[in-house]
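Note that this complex is displayed minus one protein chain, with the remaining chains in position.
Just so it is clear, A and B label the chains in written order, and each chain counts residues from 1 on its own.
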Amino acid sequence: MKQEKGMTLIVKRITKVTVSLIFLFGVYIVLHGHLTPGGGFAGGVIIALSFIHLVLAFGKEAALKRITDTVISVSESVGGLLFWGIALLGLVFAGTYFLNFLPKGEPFTLFSSGTIVLCNIAIFLKVGAGLFAIFLALALFRITDDKQEGRNGL
Amino acid sequence: MIIVLMIAGAIVAMELEDLLSSIIALGAVGIGLTLEFLLLRAPDLAITQLVVEILSLIILIRATVGAKVPQEKIKARVGYFAFAVLFVVVFLVFSYRALGALPEFGAPIMKIGAQYIRDALTRTGAANIVSAVILDFRAYDTLGEATVLFTSVIGVLAILRKAGRKQ
Partner (left out) sequence: MSLYALCSILFSIGLYCLLVKKNLVKKIIGLGIAEYAVNLFFILLGYRQNGEAPIVDTYAAAGQYFVDPLPQALILTSIVIGLGVTAVMVAISVRIYEKYRTFDINEIRRLKG
């Protein structure tokens, strides 16, 4: 009896349409974090949910072909270091730790408000990659009755 | 009132025998909390609470896949049960006396909040005041939160590193 990987055909067809829509919505919420409600945390969780949607519908291997292990851990570390680096640049350029030093343009446009947009992007990378790594570790952990090794950590 | 529906959902989540059904009742309590945040004029929090609720339901359901439910034997000692009820009653009495000292509902004091509202658009240039508070006026707290999330990711990956074998 051949084991069908993932879910049924209807779910796979609909997933191909909705995954990109969820991803685009998450990026929109992150970039407009200083104008509408949302911000980096909600957008990062939505991006992680879009990848989880892909794993649940197609099985683990189809999603891991697109995003490998090193991409997840590197993007999480880059997000954390970028957030801390913005704080240090405030110290170097303008005298106080965490100062908002970039020029603030016209209000209510996309690139106003200084360093808030960059901080939102750093938080979104960190939260999205971290939560997706937690889900992969929980889903790949196998309760073994026979002699079979689980996943060896990321 | 939505809080009464949340209390009913919490009692249902506590008393059910089947683990999957009580996790779904916890999801109902979370969505009630999202509606309550929308009524209290906090849209940032409503979005974040909804997506975090969905993710924690997925993680909790993963814990109960293939688990058999033990029988809830109520033959615990009566002293244990009475101690828990006494603790909860003492907490309720003290909280009732402490809640009388708060300012009444709908008229907060707002000593620092008024200053943030006045200065947010001119000093930071952001239209969303909550984003300006967490990323410009109080950015240290956000750095601490990023550290806590990073620690929890490392903790989960360290616990689930290698699957054991049945003894």
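We take it that a contact is a pair of C-beta atoms (placed from the backbone, for glycine too) under 8 Å apart; a residue touches a chain by one contact, two chains touch by 3 or more.
Just so it is clear, the structure is predicted and the values come from calculations on it, not from any experiment.
Enquirer: Which of the chains on display does the removed chain touch in the whole complex?
Expert: A, B
Enquirer: For the chain that got dropped from the picture, name the residues of chain B it touches.
Expert: Where chain B meets the chain not shown: residues 1, 3-4, 6-7, 10-11, 13-14, 19, 22-23, 26, 29-30, 33, 36-37, 40-45, 48-49, 52, 55-56, 59-60, 62-64, 67-70, 72-73, 76, 81, 84-85, 87-88, 91-92, 95-96, 99-100, 102, 104-108, 110, 112-113, 116-118, 120-121, 127-130, 133-134, 138, 141-142, 145, 148-149, 151-153, 155-156, 159-160, 163-164, 167.
Enquirer: Can you list, in ascending order, the chain A residues touching the missing chain?
Expert: Residues of chain A in contact with the hidden chain: 36-37, 39, 41, 45, 107-108, 127, 131, 134, 137-138, 141, 143.
Throughout what follows, only the chains that are shown with their structure count from here on.
Enquirer: Contact residues on chain A for chain B in the complex?
Expert: 29, 33-39, 41-42, 45-46, 48-49, 52, 76, 80, 83-84, 87, 98, 100, 104-105, 107-108, 112-116, 119-120, 123, 126-127, 130-131, 133-135, 137-139, 141-145, 147-154
Enquirer: Show me the residue ranges of chain B that touch chain A in the complex, using the header's touch definition.
Expert: Interface residues on the chain B side: 43-44, 46-48, 51-52, 54-55, 58-59, 62, 66, 121, 124-128, 130-132, 134-136, 139-140, 142-143, 146, 149-150, 152-153, 156-157, 160-166.
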